[in-house]
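This report concerns only the one structure given below.
The other protein chains are all here in position, but one chain of the complex has been omitted.
What follows is chain A.
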């Protein structure tokens, strides 16, 4: 009997050890905010530094940050919200705002957006936080996605590395020159660019926009023409491999196998480390003008967080969006940030910041406020692009089908 009792006690102890954690958050006047994000990369120290500074300067509030990979974060997030164990704060790409706001798990934040605050913030970053006319997020960071180009490969191809292509015409002719099949086996040893089509920062929408097309009007003549032109360049002129993920594309550029690559400021450090001689320029302007994608992220607040936590969270938003914090974030992460009044002088520590910031106004957020963003983009648009670039489908037909599938999923 004694043995039985001992076993029962041990079992009980093991089980309680798994289950208990202080979830109250507010104890002794101290408010604890849990904060999840996926900044595992080189921008991590900058974020950690600012959280530490906030904790040090705000004695009543403590932010407990939990950094995990984005994959893990998105697998855990909705179940966590549903079970009541969701984090108070999360930072994620703006594309997800509509997705989670539609589920009713995010707190509306309209009262934080005073006219004065809104005026200091980049406009598309603010607009992206809207879902059905209400703000459900506060801008965290913002950057235009630009074209990186390998100066040495430009020189080798007889192109001027000081004058990157500025229009689609120049760009397309440069890409053909930069694509080289040296051994004549039909498979280039060097590609003009690396156009990723899944698991990536979204490059294809930039090409749609450049021609006046859009994801929500996929079978418009402008969209069809854009996809036709660029998929021909991929399938016939082989300017890029097909089936690339974002990391594959970055790797091709990093190893000098692709001469250009469209991505964000987070890659500058890695490319420099690889000893690459590269420049950064605006994505060349299409017939409809110069436009690029915004890489934007925002903070969201758990709808179930209590009043004290909501108040504390808003203090954090204000702290984060102060000029001082934004300058520290820009210098540490390379992101131009969400304020309009940060000057190149402020970010001298990281010269790329100003290069990116110069094009902030031409950046557009992808499908803002769309609850079904992921389905529209990853389950319909990307497979359609994959089909046409590998020659498995005709452009018009593929886009007609995609547009038909998107229509019932897209909101106003």
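The rule is short, and it goes like this: a contact is a pair of C-beta atoms (placed from the backbone, for glycine too) under 8 Å apart; a residue touches a chain by one contact, two chains touch by 3 or more; residues count from 1.
What we mean here is this: contacts and distances are computed from a predicted model.
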item: Omitted chain, identified by the protein name its UniProt record gives, among "ABC-type sugar transport system permease subunit", "Methylamine utilisation protein MauE domain-containing protein", "NAD(P)H oxidoreductase" or "DsrE family protein"; value: "ABC-type sugar transport system permease subunit"
item: Among A:66, A:169 or A:255, the residue in touch with the chain that has been omitted; value: A:255
item: Touch criterion as defined above, residue of A:63, A:90, A:105 or A:203 at the omitted chain; value: A:105
item: Hidden-chain contact residue, picked from the options A:98, A:164, A:241 or A:295; value: A:241
item: Sites on chain A contacted by the missing partner chain, in the whole complex; value: 3-4, 7-8, 10-11, 14-15, 74-75, 78, 81-82, 103-105, 185, 197-199, 241-245, 248, 251-252, 255, 257, 374-375, 378-379, 382-384, 386-387, 390, 392
